[in-house]
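Here's the structure, in structure tokens; my notes come after.
Of the protein chains in this complex, one is absent; all others appear in place.
Residue numbering begins at 1 within each chain, and the chains themselves are lettered A, B and C in the order written.
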Amino acid sequence: MTNFTIRNEDYAERVRRSFARQGFMGFLGANLTDVAPGRVEITVPFDAQLAQQHGYFHGGVVGTIADNAGGYSSFTLMAPSDSVLTVEYKLNLMAPSNGEILIARGTVIRPGRRLTVSRADVFVVRNGVENLCGTMLGTFMTLENTSDDPARRNPSIRG
Amino acid sequence: MTNFTIRNEDYAERVRRSFARQGFMGFLGANLTDVAPGRVEITVPFDAQLAQQHGYFHGGVVGTIADNAGGYSSFTLMAPSDSVLTVEYKLNLMAPSNGEILIARGTVIRPGRRLTVSRADVFVVRNGVENLCGTMLGTFMTLENTSDDPARRNPSIRG
Amino acid sequence: MTNFTIRNEDYAERVRRSFARQGFMGFLGANLTDVAPGRVEITVPFDAQLAQQHGYFHGGVVGTIADNAGGYSSFTLMAPSDSVLTVEYKLNLMAPSNGEILIARGTVIRPGRRLTVSRADVFVVRNGVENLCGTMLGTFMTLENTSDDPARRNPSIRG
Partner (left out) sequence: MTNFTIRNEDYAERVRRSFARQGFMGFLGANLTDVAPGRVEITVPFDAQLAQQHGYFHGGVVGTIADNAGGYSSFTLMAPSDSVLTVEYKLNLMAPSNGEILIARGTVIRPGRRLTVSRADVFVVRNGVENLCGTMLGTFMTLENTSDDPARRNPSIRG
């Protein structure tokens, strides 16, 4: 709907590389299923190890991929020399996350030089039907002149 | 500081049983290190599988144990026939979660018949020094006449 | 986009009566400019008495009409015997509220028996151009068997 300005032609590859470096994404079995300017989709198949006490996806998994979908959506619009940081987010859990797969779709609401506001909706798929189970609204910070890659990163910055 | 009314003498055991049923807590290597009326502490030792792209604890782990510490704090004050549900939470990440262990300390701010408001502070321990890296403010719902144990649970309720 | 179930044919009049009873809306010079199922619009013309230190609309005015737009959106879908209460909301301020008029557009994201999740976007109009200056995500509670009208209200309820 909104047209965003791309400041880094390599945005999709950069998101993929950063995602691949997050040990926690591999541990959860999460996949980066779509990357577009200002938009990212992340999915996680169900596993009993990701469950809360009733056997559904734990809210922590919902929050994790919502935060990541919002953060990487913001990252797609940043300059080559920028890195991204989650400042804060709010998550509403609206229905039990009971299903085979969890899908988080992040979208930038307003990009800014220092701060970007993004949201993500999280759906649980059960018997092929998507049901909205969570929604996130968050604030993400641009860290200028810092690499997202720890091998090249200036360790002195802070959030 | 505040004196809370206990409506279930078995509160600590009930929290421990619920925590033990959450597959995700075992998967993360999380421990329930303290349970008191209106207060719960959860810790997670560092592992590379819990990291984000810079090698620190992933914000999703911070959010997960903050949510759980707030939710279980609320649960300690509920009646034997009640179950607990996260309605929503907001998490601020204030410093890199760079350290050996993560500690979430949840506290009830205001218990209510239907809704309880709780907060949690999350600290990262590095070389034995605790540093506040996150803070959570959330709303938790009392589900009356529902068991926290899925074996005995009424499946018709919704969040 | 979404089709909502209306449980009270009188929904629009009920929102108008409740709005008219809020002394604070009159004090701010706020107008209820649209009411539809799951959707409400509120506007406030600029006045120096509504300003912060730089002469723009105060964030408190943005928050007030965002909260009200979200709450009344939720109220349009409630039953005749229900009243509405704000549980919590989060507001992001994304641009200076510099302009002649402020417009809050609320929409229900997910209605529930006890809790409804709604959002509101707030725009400031300057020289006829709308600019998104705030966005709100909130949780609203249904109070069953309570009148919204204080003359008929049971004073013992609490949030």
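The rule is short, and it goes like this: a residue touches a chain if its C-beta (ideal position, glycine included) is under 8 Å from a C-beta of that chain, and two chains touch if they have at least 3 such contacts.
All of these numbers come straight from a predicted model, not from anything done at the bench.
Q: Where does the absent chain make contact, in terms of the chains shown?
A: Across all of the complex, the chain we cannot see touches A, B, C.
Q: For the chain left off this view, which of C:43, C:68, C:107 or C:142 is in contact with it?
A: Spelled out, the listed residue whose C-beta touches the missing chain is C:68.
Q: Could you please point out the subunit C residues that touch the chain left off the display?
A: 18, 21-24, 26-27, 48-55, 58-61, 63-65, 67-68, 85-96, 148-150, 153, 158-159
Q: For subunit B, which residues lie in contact with the unshown chain of the complex?
A: Residues touching the hidden chain, for subunit B, are 90, 92, 94-95, 109-110, 112, 117, 119, 132, 135, 137, 139.
Q: Can you list, in ascending order, the subunit A residues touching the missing chain?
A: Looking at subunit A, the ones touching the missing chain are residues 87-88, 90, 112-115, 117, 139, 141, 158-159.
Simple rule for what comes next: only the chains that are shown with their structure count from here on.
Q: Compute the distance, rounded to whole Å, between the mean C-alpha positions of subunit A and subunit B.
A: The separation of the two C-alpha centroids amounts to 22 Å.
Q: Quick check: what residues of subunit C touch more than one other chain, meaning two or more?
A: 90, 112, 117, 139
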